[in-house]
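Every protein chain of the complex appears in place save one, which is left out.
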Amino acid sequence: MSKEQARIPYEAKDLSVLRLAPVAVEDRPKAALELLGEMLKYKRSLRLYLDVCTHCGACAEQCHSYLGTKDPYNMPVARVELVRRVYKKFFAPGRSVFRAWEGAKDLDQETIDQWYKYFHQCNQCRRCAVFCPKGIDTAEVTIAMRELLAHLGLVTKFHAGIVKNMEKTGNNMGTPLPAIKDGLEFLEEELKEETGLDIPIPMDVERAEVLFNPSSSDLFTNTDGLMAVAKIFYKAGVSWTLSSRIAETANFGLFFHEPTMREHSRRLVQAGKELGVKRIVAGECGHGWRTWRMFTDTINGPLPFPVVHLFEEVLEYLRTGRIQFDKSKNPEVVTYHDPCNYARGGDLIEQPRELLRACVENFVEMTPTKQYSFCCGGGSGILMDEAMDLRVALGQPKAECVRATGAEILCAPCAICKAQLPVVMDHHKVDVRVKGLSDLMGLALIL
Amino acid sequence: MSVLFGWVLPYIVLIVFLGGMIHRMLVWAHVPVPFKLTVFPSPDTTGGAVLDLAKEAVGFRSLWRGKKSLWFGAWLFHIALALVLIGHFVGITFLGHQFTLFGATPEQSERLSILFGTYAGAALLIGLVFLTIRRLASPTMRFISNFADYLVLVLLLGIIGSGMYMRFFNEVPYGAVRDYLAGLFTFRPVLPPDNQAFLFHFTLVELLLLYFPSSKLMHACGLFFSRWLITRPYERQVILK
Partner (left out) sequence: MADLNVNGQVIALDEDGFLEDAGVWNEEVALALAATEDVSELTEDHWKVINYLRNYYEQFGVAPMIRKLCKETGYDLKKIYELFPSGPAKGACKIAGLLKPTGCV
């Protein structure tokens, strides 16, 4: 392995798990053109976005990536322009002189380097789409371009490693089943110790009502969240189960490789069908939720059961009186971070707020909030250690929003946000603890 | 020369303009949309989505959410443009007598026509100058601008400037203009009015229309396609609001 790495994030050396034939470096520009041409034939979003931008610049000041890094190529308009100039040269309609006026440029090695760099500085947060008068969603372009780069053999080491783990073990962390079972037993003991009750965390229970699909980080770092979920299902009297086939709601394929995204989705749907559950409940994970909510039915539909979010499920228990919360258990000032793929991407805006108001005493809104909320800076899987300088820069606008609330607890119900925000808050010296919404519900639940 | 310029060229321009525009919309319409890309919160029904689209197209709500100054410049320019275009069709067709339909005398109608036209033209010019200065003054705007962005501004400044010049200093007889345009539309061409300001104005419009389908001006149509992707409703599998 080469010890000198030019690219941040590091690029993967082994792409066998993605079943992609690597392209020789000198052949990449030519291959990239062919791939772009193909994509333009099946992605209307990509073609439209390359056609209708007027360079008005309304997006620039709305992009946390540009605000945090001050790199002009991180303005959404400039980021997409890296592709648009190639599109203008080779694919756009009209006479070549017209296209030259619009900045048409050849596709060379340097362009590919810029693509790799700048399409890994976009968090696919979709905030630009809210402020763009044409509704240009740069995340769509970033997803397409990362896919194109993957076909050229350019995938980050971090993402490739996760896909490999997922394929091998059914979770992104690569935790083998015996270790998961050991961990769950341990958590059951912890629950017994905490509550004195026998609260199960069941696995592979056929014909359970609910198949709960957590993020695998709930089995490693965010265990409070999983224990809270177990308590809530116990109290509500709902039969539920985990699956040994898949314990991962975070679908990294969405970020850069559609076949991987489809396979992940298929795996969960199959697990649900085999267990014969009534519905699948997705745990705290932003983009995973967007995939289940928006794409799964398209890919694997029609589904024999709905895929709902944990918050919708719990909210129903709360509204029907099957569970109750004691707010006084959470007396701290709590603010809520809208994960991009909940608010803009997945229609979860009011549900978590209703739950929060029910289980904490002091809830304060952040500014901007809801669909206008800034990304944590870790979105689209920018969680690599080697990209730490970038990550804290991307998170800077969010850090200032959180600081302004004066909150003691930052509720961030998404596994990526939970991994990213503590690092960002620490770096920018914002004194706040990051928790999932499940954690807070678990504390307030009256058993 | 005047046959080519006054009679043939306008038809070529119209064919290129309409044909090019339709062609590009057909291309967009034929590319599939594999996934639902709705950005939330979004309307639940198709009617709601159409209403959303209309509000956006008329009120520029996305820009309003961001910097108000850009919203002001862009909105003023586009609304004034719409008014001026309507004014051209109506004013030239009725020779300024359109308001007699609402009970005004011909003299009153002409005065109203001139008044509205002047205000709308001034608003259009103010909007355009604002957008031009905005693009030129900021280094970040210059970074994202290319030749075509400036070219469109120059063409528009020429068109609107010459229009206002005719309004204030060199009034072109409506009658001659109407006869010329009516001749073109009925395929019985007459000579264009022999007025340099008018010919300058008319030629720049032709150049702009020729360039339109190949340029970013296609956002006028593309807007509805691209916004539909993120606005279209997507019913929930389980409703729990």
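Chains: A and B, in written order; residue numbering restarts at 1 for each.
As a convention for this text, contacts are C-beta pairs under 8 Å (C-beta built on N, C-alpha and C of every residue); 3 or more make two chains touch, one makes a residue touch a chain.
In this text, all values refer to a predicted model and were calculated from it rather than measured experimentally.
**Student:** In the full assembly, spell out which visible chains the left-out chain is touching.
**Tutor:** A
**Student:** For the chain left out of this view, which of A:Gly161, A:Gly253, A:Gly377 or A:Pro413 touches it?
**Tutor:** A:Gly161
**Student:** Pick from A:Asn74, A:Gln121 or A:Ser217: which residue touches the chain that isn't shown?
**Tutor:** A:Ser217
**Student:** Which one, A:Ala144, A:Leu383 or A:Met441, makes contact with the chain that was left out?
**Tutor:** A:Leu383
**Student:** What does the interface between chain A and the hidden chain look like in terms of residue numbers?
**Tutor:** 1, 3, 5, 10, 157-158, 161-162, 165, 171-176, 178-179, 182-183, 186-187, 190, 215-217, 219-221, 223, 250, 285, 383, 385-386, 415-416, 418-419
Quick note on the criterion: only the chains that are shown with their structure count from here on.
**Student:** Name, in rising order, each residue of chain A that touches chain B in their complex.
**Tutor:** Listed in rising order, the residues are 40-45, 47-49, 51-58, 60-62, 72, 75, 77-78, 81, 92-95, 98-99, 101-103, 126, 129-137, 140, 279, 294-295, 297-298, 303, 306-308, 312, 315-316, 343-347, 349-351, 370-372.
**Student:** In the complex formed with chain A, which residues of chain B make contact?
**Tutor:** Residues in contact with chain A: 20, 23-24, 27-28, 31-42, 56, 60, 62-63, 65-67, 70, 74, 140-141, 143-149, 151, 211, 213-216, 218-219, 222-223, 225-227, 229-231, 234, 236-238, 240-241.
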